[in-house]
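A single protein chain has been omitted from the complex, and every remaining protein chain is retained in its original position.
Showing chain A:
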Amino acid sequence: MKNLFLLLLCSGFVSYAQEAKDSLVPKDLKEVIVISKKTQIHEKQSKSLASIDEFLDKGSKVDLVKRGAYAWEPLINSMATERTLITIDGMRIFGACTDKMDPITSYVEVSNLSEATVKSGQQGSCFGSTIGGAIDLKRSQNRFGSQKWDFAVNTGFETNNRQKIIGSSVNYADSTYYVDTDVMFREADNYSAGNEREILYSQFRKLNFSGTAGFKFFSNKLLEASVIYDKATDVGYPALPMDVSLAEALITSLKYVVVPKSSLLKDWETKVYFNTITHRMDDTTRPSVPIHMDMPGWSKTFGMYSKATAVKNHHHFLANFNAFYNQSVAEMTMYPENPDENPMFMYTWPDVRTLYTGLFAEDQWVFNCHSGLKLSVSAGSHTNDVASDFGLQSLQIFYPEMPRQKTRFLKSIAAHYNYHKSEWEYGFGLGYGERAPSVSEGYGFYLFNSSDRFDYVGNPNLSNEKSIETQAFISCKKDKISTKISSSFFRISDYIIGMPDATLVPMTIGASGVKLYTALSYAAIFNIDWNSEFTLSKTLKWNIGLLYSWGKDSNGNNLPLINPLSYKTALTYTKARFNAMAECIGNTAQTQFGSVYGETNTADFALLNASFGYKFVFSGSRLNCKIGVENLLDAFYTTYSDWNKVPRMGRNIFVNLNYNL
């Protein structure tokens, strides 16, 4: 299974590569965004030291909500992190910020990862419940082999925000051990939007360290310990009224893998993990705030999974038992102007403990060399418990009968049919999935949304959100042309969204009102994208991509954060050690914006990017050199997913150097 992927390589743009060694293996439909190989950051990337966010942005299925230059929030199929599942090597991690300033993608670095696997809808439910889909960030993993040391130094500079990047990695492997370590540091000043308009509070500084050690005992058993430590300080969020003084994560895991010597069971992997996140919002650097406040948050997660694959006849089975226990706490302390007055304190997340245990099972049934059916089911128990009496009593102001504990059962089922013959391939699927409300949706207390300027209060009585989805794709690959259209449609009932309650008085100074999370009877989201690659010559390739999304609620209103028609086209030239790329990216004007939800229209934009790469080879070492320019014409623009319409970066020239010894 591992040797065959529908691989969407991101060599600056999308290109397909399919290996077909054995036709009697199932086809797993997903988008794989390659970030780096084991020891060297991937040479084919046009910008090898781009942030994780920038890598994800290049995929066709993922879009990002930007609140500044750092920590973008991924959207999958036009759905934000409440409706999606983001894991790091199958580990559940939950951000500690009530304002979504720390999606878990912000706690890892490109040097930690080899790829990001994006799965749409219920195909992503292996590690938990989801509606929109899943991203699994896969860590780079060394392999046992002959004794070998690898050293690499990575460094980069970007002119626009004077971002300095420096990192190194040391890797060792022999026949029974491997040790991978890497460290990366980034520091950036404020960036400038087009026409050299400085965007205040867009600086950041981030240090990331990761280590993995593997030990093979017996020929078929592996024990691997892994740690990631990430610390970001002085992170500005120009789209928000506050910045972040500290975002710190410690992500640890211990994995045990057995490759059984049986003909049935192919692979059995068990992992226990623990991660802890501390997040401190800070408004002391802002010149005028109505009231100074501290908003720290903490999230701790213990978890485990045990996953096995088996093959019997034409059936490829996968089963995954997974469980996690998360504690999410967030506080707000406001300091009145009169220093003799007591500070105002509240829990914005009332120490919510979430216990999830679930079982996922999948059967990829290969009918013949042309077609197959993938069936998957999952069932899980999801319990929220409000551990803080203070927090519980706070929420009982709104919900007097609210119990401390609530248990939900989450189910999913999906089927996908796939057919492949010569150059044509098509597939379609149906799925049903459920999700529990997020901590903010269920238990948030006066969380201010700076976009619609409402205070949000959670609702512990929400029903599970339920989604029925259909997905379909058709593709054709010929010698010089490969083209693919894929689409997905979701009908989400009991759609959770904040609705204003006119009887409530907002807490935040300047807020327009209070929204309570409620369920609409349904919402519908449709996405369609088309990607093509034309091989013009041995060295020249031309890619085109189009994406369009549509979303409406049951009242006929447009949903917020829905992609208008967006396009990308790129020319890539590759010859020996040299490569060059020119790219044009743009969106049409967003006319179907969610005005009911406080969204306003966004104008169209178009950008030009270009990059060049050359690999120098010395005796025993390599220097990979990338130089490029983004937003060549210095356009001043903002996209539909820029929070509060914060303008994006203007012209930026980058240099990335990767030196491998």
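Going forward, a contact is a pair of C-beta atoms (placed from the backbone, for glycine too) under 8 Å apart; a residue touches a chain by one contact, two chains touch by 3 or more; residues count from 1.
The criterion applied here is as follows: contacts and distances are computed from a predicted model.
A.B. asks: So one subunit is absent here. Using its UniProt record, which name fits best from "MrpA C-terminal/MbhD domain-containing protein", "DNA ligase (ATP)", "Heme ABC transporter ATP-binding protein" or "YtkA-like domain-containing protein"?
C.D. replies: For the chain not displayed, UniProt's protein name is "YtkA-like domain-containing protein".
A.B. asks: With the missing chain put back, one of A:Leu355, A:Leu375, A:Val596 or A:Cys625 would touch it. Which one?
C.D. replies: Only one listed residue reaches the unshown chain, and that is A:Leu355.
A.B. asks: Check each of A:Ala319, A:Met334 or A:Ile485 against the chain that is not shown and name the one that touches it.
C.D. replies: Only one listed residue reaches the unshown chain, and that is A:Met334.
A.B. asks: I'm checking contacts with the chain that's been left out. Which of A:Leu200, A:Leu223 or A:Met344 qualifies?
C.D. replies: Missing-chain contact among the listed residues: A:Met344.
A.B. asks: Mind listing the chain A residues that contact the chain we can't see here?
C.D. replies: Residues touching the hidden chain, for chain A, are 290-291, 300, 302, 304, 321, 323, 325, 327, 332, 334, 336-338, 341-346, 353, 355, 357, 359, 381, 387, 390, 393-394, 396-398, 400, 445-446, 503-510.
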